[in-house]
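Note that this complex is displayed minus one protein chain, with the remaining chains in position.
Chain nomenclature is as follows: A, B and C, assigned in order of appearance, with residue numbering initiated at 1 for each chain independently.
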Amino acid sequence: MVDIRLASEVPLFDIVADSTEPKHLVTPGSLITKETGFMRGHGTYMQDDCLYASVAGVVERVNQLISVRPLKSRYHGEIGDVVIGRITEVSQKRWKLDTNARLDSVLLLQSVNLPGGELRRRSAEDELSMRQYLKEGDLVSAEVQNIFNDGALSLHTRSMKYGKLSQGCLVKVSPSLIRRQKTHFHNLPCGASIIMGNNGFVWICPTLHEDVAGGFVQNLETVPHADRQAISRLRNCVTALAQCKMMLYDTSIMHAYDASINAGFEIKDLLLPDKITEIALMVRKQFEMEKE
Amino acid sequence: MTSYENSTNTESKCIISTPGQRLCLAEDKYIGGVGTYTRQGYIMSCLAGIVKITAQPDKRILVEVRSGKEQTVVPSAGDIVTARITQVNPRWARCAILCVKEMVLAEPFRGQLRKEDVRATEKDRVEMYKCFRPNDIILARVLSLGDAHSYVLSTAENELGVVIAYSEEGTPMVPVGWQEMQCPKTYVKEMRKVAKVSPEIISNENNKEAAN
Amino acid sequence: MPVDSRRLQGPESAFSYTLLEKKDANAEESILSADLQKMLIDSNHVRKDKRKPTDARPLFLRTGIISQAKGSAYIEQGNTKLVCGVYGPREVQKKSDFRLNGQLFCEFKFAPFSCQKRRSHQQDNEELVLSGLLREALEAAVCLHHFPKAQVEVNIMVIENDGSPLAAALTCASLALASASIPMYDLVIGAAVRQLPKLLLLDPTKDEEWQPKLNHDENNSNLTVGFMPSMQQICAYVHEGVSNPEELEQMLKIVTEYCLKVQPVVQLCLKETVEKMLASEGENNDAE
């Protein structure tokens, strides 16, 4: 019922993470290069023809473009990313969303498919009844359509797979832990679906069926107990991996899920610090075995 | 009507209810109106006031509770409100909502009238300064609750718009068309989005002015 | 603590002369509960003010005490006297406080002369907490969705405090709200009870109220409840002192039974209010 442990008994989470040090770590103000001919990317500044870092992070080079990827940052959107956002404000012709980015993201009324099909003409009534479709607190999955000049993201949900999210559980992790993949929507074999938002918002819900997604309807019926168990276990696996700074994608999550079942852990056990490290170690071992 | 609890003065024609008092079963026959709510299959009173029972055209019975005092009103979507313009700029006008329907508010609520909601046709050609001036009294419809600042209003109907306006000289002007008003003293014409007011509304407005 | 320069502040070292009163202070600090019980009640189970343990003090209610307010009420429960004024619904001024639902704003204030010790003009910690309790209790009863974006203000001023002020405030506030025709799901009736080791005293006076004292050998406590009689729901519950859950159950029962007895009284008062209003309206109409 209650588990109290002393700080000295709690293992360090970072023992699990990959111990190989990244190659080119810099801190703000450190010199990256004196050579000219490079292009200045994010996280850098130019002074006296030398390139310096302006954030702490890893230096990345794409052709002539040098940028520093910060160790910890808010979500830095790219066009085409799948994101999950929460509506924070309904204003004229647009919704504002929290997507863990620096600025509130925007979902324009014209970037959503309103019920009634593509050809439906948007009228003034739609503008006034925006709250009926999406209101404050609602979660949506969406794609980054555009990036405004100030860096704010403009989203769209004009595809059947995007739209309002129904029952389930949201986990927030650092965006850098989400591995970019072909698809971020997974129907997992354990009986639940997971949407890995590039912005670090992970949505776990009962298995999605292709035909129902994309609308504005929320299913408020009780989720069966078995589905709930799968969702809770997945949730705890995701938080466990995230705490140990392990990359998150369908395979790593499923490994963690299977490992936790094989080890005979109850769902709530996965909240305990020692079990978290244990799971993370098991997942790493699994990957190492697969490599060989 | 079957059950009244603690209703002692049935002899004096009117029945007085108090908040939380059970009025009747919430059956198909009865509809709960103003001042009531439904809980556990009963229509309950949420005000202290007189129970009013009216037969509806469809033979159902409407149960309402009317308090002696003026009702507790706040503007809600769809209501016609009377407002005073406080500020005008090219995109919108700010106003203070003074009355909701027939009821005078004790304290004003803030409202906003956007340029595109001023009239129903030729929305693009609206010029705010030619429609409203500060201190004009307008009739408007509440479109939505709006945001934290203000209610969103609209005058995009013939019957809505400026009803009382004063000329630069300070006399109340008379409408001379749906876009103009004229000062009876100086004969100067000023531009307004004039409401087409039917006579009974005018008398109402006058009463209100007198009350204020 | 900010000091209000417009008000006359007493010297900091000033204290109530009542502290100098010769009393068996030392004895009182560590008395056994049996003795305590003897102090509050005689051998025939009669309290100092001639009440039986389960008797409440006489209750007096009146509405329309403040003509400017939307609604108001006055309550007298023995020597505990307080006024409540209700204003609004009015617009919420601060943007940060914006909420789509209606809101309640409650202020609970003791008049400086209301207690044995002089109270400050500024709201002190206790008053802030009482305000919060009052708000949370009334929010459960008021139909907040009837006035979106707006707030209703409920101000309580305690004129004289002779025990159970929160209980009286709850009854008074719900009466004032109802007389202001603010829609409510139900009335709220407040009541308090004092627990002595073997006895429960309903509606305690200041002397009977539980005070944090030392070394009580047995359970002793004070309970204040806000009860919505028709809905059978508790919207305020504050307990101080030591009790077992079983004892708390017993106390709750006594208190809710008392609330059910008070309900018709409050209803009657409201009915009279409405009748009076109707009568005056009739007169106005005749005059026209």
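The definition used in the following text is that contacts are C-beta pairs under 8 Å (C-beta built on N, C-alpha and C of every residue); 3 or more make two chains touch, one makes a residue touch a chain.
Simple rule for what comes next: contacts and distances are computed from a predicted model.
A.B. asks: Which of "Ribosomal RNA-processing protein 42", "Proteasome subunit beta", "Exoribonuclease phosphorolytic domain-containing protein" or "S1 motif domain-containing protein" is the UniProt protein name of the chain not shown?
C.D. replies: "Ribosomal RNA-processing protein 42"
A.B. asks: Can you tell me which of B:R39, B:K52, B:R66 or B:K189 touches the chain that was removed from the display?
C.D. replies: Touching the chain that is not displayed is residue B:R39.
A.B. asks: Per the definition of touch given earlier, which of A:V2, A:V62 or A:M289 contacts the omitted chain?
C.D. replies: From the options A:V2, A:V62 or A:M289, the contact with the absent chain belongs to A:V2.
A.B. asks: In the complete assembly, which of A:N149, A:T222 or A:N262 touches the absent chain?
C.D. replies: Counting the whole complex, the residue in contact with the absent chain is A:T222.
A.B. asks: For the chain that got dropped from the picture, name the residues of chain C it touches.
C.D. replies: Residues 15, 19, 25-26, 29, 99, 101, 125-126, 128-129, 132-133, 135-137, 139-141, 143-145, 185, 212-216, 219-221, 228, 231-245, 248-249, 252-253, 256 of chain C touch the chain that is not shown.
A.B. asks: Pick out the residues on chain A that sit against the missing chain.
C.D. replies: Output for chain A: 1-8, 10, 12, 86-88, 136-139, 165-170, 218-220, 222-223, 225, 228-229, 231-233, 235-236, 266-268, 270-273.
Keep this in mind: only the chains that are shown with their structure count from here on.
A.B. asks: Top contact pair of chains, counted by C-beta pairs?
C.D. replies: Result: the chain pair B-C has the most contacts.
A.B. asks: Which chain is most remote from chain A in terms of Cα centres?
C.D. replies: Ranked by distance of C-alpha centres from chain A, the top chain is C.
A.B. asks: Quick one: chain A and chain C, Cα centre-to-centre, how many Å?
C.D. replies: Whole-Å distance between the two chain centres: 51.
A.B. asks: Would you give the residues of chain A that are in contact with at least 2 other chains, written as numbers and ranges?
C.D. replies: Nothing qualifies.
A.B. asks: For chain B, which residues are shared contacts with two or more other chains?
C.D. replies: 147
A.B. asks: Using the touch definition up top, name the residues of chain B that touch chain A in the complex.
C.D. replies: 114, 143-144, 147
A.B. asks: Would you tell me which residues of chain C are touching chain B in their complex?
C.D. replies: Going through chain C, the ones touching chain B are 70-71, 88-92, 95, 98, 100, 102, 141, 143, 146-150, 174, 178-187, 228-231, 264, 266-268, 270-271, 273-275, 277-278, 281.
A.B. asks: Show me the residue ranges of chain A that touch chain B in the complex, using the header's touch definition.
C.D. replies: That would be residues 89, 91-92, 128, 131 of chain A.
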